[in-house]
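My questions will all concern the structure given below.
Only one protein chain is missing from this complex, and each of the others stays in its spot.
Right after this comes subunit A.
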Amino acid sequence: MLKKITTAASVIALCALTACGSGSGTGSGSGNTGSAGDTITMGFAQVGAESGWRTANTKSIQDEAKAAGVDLKFSDAQQKQENQIKAIRSYIQQKVKVIAFSPVVETGWDTVLLEAKRANIPVILTDRAIDSDDTSLYKTFLGSDFVEEGRKAGDWMVQNATGPTNVVELQGTTGAAPAIDRKKGFEEKIAAKPDIKVVASQTGDFTRSGGKQVMEAFLKSQPKIDVVYAHNDDMGLGAIEAIKAAGKVPGKDIKIITVDAVKDGMAALANGEINFIVECNPLLGKQLMELAKKVVKGEEVPARVVTVEGTFTQEQAKAALPTRQY
């Protein structure tokens, strides 16, 4: 008897588990998959909600899908590649018209994308690229040019460096495209000035606690730090906390350059705690829906579409902050 109850209870528990899984898997319920109407069904496999930037990105895609009449199936992979692959496979089974996703890491996508190709479902990459020899696996890549973002940060560094400068770098998630490219672009530019040196570089996983913990360790192990280059605002914000705890003034004693320009980052920039932010625009929903419609109709699209982006100094941040959406 007791055994039966136990079994029943574990079944219920397991059902609850799977319900959670599929609950987060499908964002907008009943899709008229397969029907030949005007409605496009799009499966979107998001990385996660690791930062304010990502949340703004998600919101833009959801809002613009609604506005464009696209039936969006949305999934959140919680920063895990296997979850994203699972989501993409389920979209293939559901026969969506187009799949879009932001790959959590650069490699390991060939098999699942080949499955999509065989099922004749076009794939659009958003915001992050993949590293694959076979470019026929996806139709187009819509997103920021991370190398260019790194170059912009490097340019500012070169222009504002006076004398020998020691830079510490807070990298994004190891293996992620923005981490690799932002590092590359920055190094490319500072190579022109040999007295700017990256003295330490570690991953802070794009999170505030990561940025804070790494910066705390750097402050103890590095005798002289002039500049922090963080691959996103959140790690920069964590570094600010660590610098304050060390009794130094962020933005003055130690200058900070970050990438993204989310609201919290912009506020810190306007306060003078960050010195320069390179924008990485998350509001690509509109461009994505336009591309999706073209791809589904079979029209030609460019293999690379870059989002429009700028940079912010402290004065520009003060002006832009009140109207910032995210």
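Note that in this section a residue touches a chain if its C-beta (ideal position, glycine included) is under 8 Å from a C-beta of that chain, and two chains touch if they have at least 3 such contacts; residues count from 1.
Please note the rule applied: contacts and distances are computed from a predicted model.
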Among "ABC transporter permease", "RNA polymerase sigma factor", "Electron transfer flavoprotein subunit beta" or "1,2-phenylacetyl-CoA epoxidase subunit PaaC", the omitted chain is listed in UniProt as "ABC transporter permease"
Of A:237, A:288 or A:317, which one is in contact with the hidden chain? A:237
Which of A:187, A:264 or A:309 touches the chain that is not shown? A:264
Who touches the missing chain here, A:218, A:276 or A:312? A:218
Contact partner of the left-out chain, one of A:200, A:283, A:306 or A:320: A:200
On subunit A, the omitted chain is touched by residues 2, 5-6, 9-10, 13-14, 16-17, 20-21, 23-24, 48-52, 55, 58, 78-79, 171, 174-175, 200-203, 205, 207-210, 212-214, 216-218, 220-221, 223, 234, 237-238, 241, 245-247, 264
